[in-house]
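The block that comes next holds chain A.
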Amino acid sequence: MLEGTPLKITFELAAVTTVLLFFVSIPLAFWLSSSRSKVKPIIETLVSMPLVLPPTVLGFYFLLAFSPSNSFGQWLDEWLGIQLIFSFPGLVIASMVYSLPFMVHPIQSGLASLPTSIKEASYLMGKSRYTTLYKILLPNIKSSLLTGIVLSFAHTVGEFGVVLMIGGNIPGETRVASIAIYDQVEALNYGAANFYSMVLFAITFSILLLVYLVNGGYLKKFWR
Partner candidate 1 sequence: MNKVKGVISGIEVSGSLSLVSVHCGRIVLKSIIIDTPDTLDYLVQGADVELLFKETEVVIAKPGPLDISLQNRIPATVFSIAKGELLSSLVLKSELGKLESIISTAAVMQLKLEPGTAVQAMVKLNEMMLSPC
Partner candidate 2 sequence: MITAELKKKLWSAQGGMELDLQFELGTGESLTLYGDSGAGKTSTLRMLAGLLPPDSGRIVVHGETWYDADKNIDLPPQKRDIGFVFQDYALFPNLTARQNLAFGLRRGEAEDFLEELIEISGLGELQHKKPGQLSGGQQQRVALARALIRKPKLLLLDEPMSALDHQMRNQLQDFLLDAQNRYRFTVILVSHDLGEVIKLSDRVAVLESGLICKEGSPAEVFMQHKISGKFQFSGRILHIQQEEVVWIITLLIATNVVKVVVSENESRELQVGDQVVVASKAFNPILNKV
């Protein structure tokens, strides 16, 4: 049985995660690139943790935290009516945490690569941190932003462990393509597994290729 829903959920999840992550990561990356606070190394470490931690560890703790038997999960359920466990919103939050370094790191290093004097010049022209960030700094690190967006998107498309732990495997709700592939292989449906795999392969390849073309300046002549 071949169906498109897992692919649809995969890309929906990747899109929502990427958009939300973009807006969360910009202030975070700005703070990390300019702060001299003592807690900065701790925050940096936490942001990078998903890179090295097995996704199942993250998934496990999310499972505990979001579970309605837990006081936090209970509070969410009672006061906001949100069930994060085995649901799409829960998947989104877990994916955001999981893909955080892929968005934050490129933006942070992009901001750090700009001369500090640009930021200072803007401050001295009476502009707030907010205006400086949006009018001056971000427009000058477009390629870093693109890298962050695409890496986060591609990484979310490819996640497995977290999704399996927190989302379960509910068809049409939380069953994403990577899990569907696993299911189909277990059921010895190699044709269906191959279909999902090919689509994921082709799409992530195209996306990454596009990034390298754009950031490498190969497409510039088409823009002018």
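For anyone wondering why these and not others, all candidates are chains of the complex that A comes from, given by their letters.
Quick note on the criterion: a residue touches a chain if its C-beta (ideal position, glycine included) is under 8 Å from a C-beta of that chain, and two chains touch if they have at least 3 such contacts; residues count from 1.
Computed from a predicted model, the values in this text were never measured in an experiment.
Participant: Of the candidates 1 or 2, report the single one touching chain A in this complex.
Facilitator: Among 1 or 2, contact with chain A goes to 2.
Participant: Residues of chain A touching candidate 2 in their complex?
Facilitator: Going by the criterion above, the answer is residues 115, 117-118, 120-128, 135-136, 139-140.
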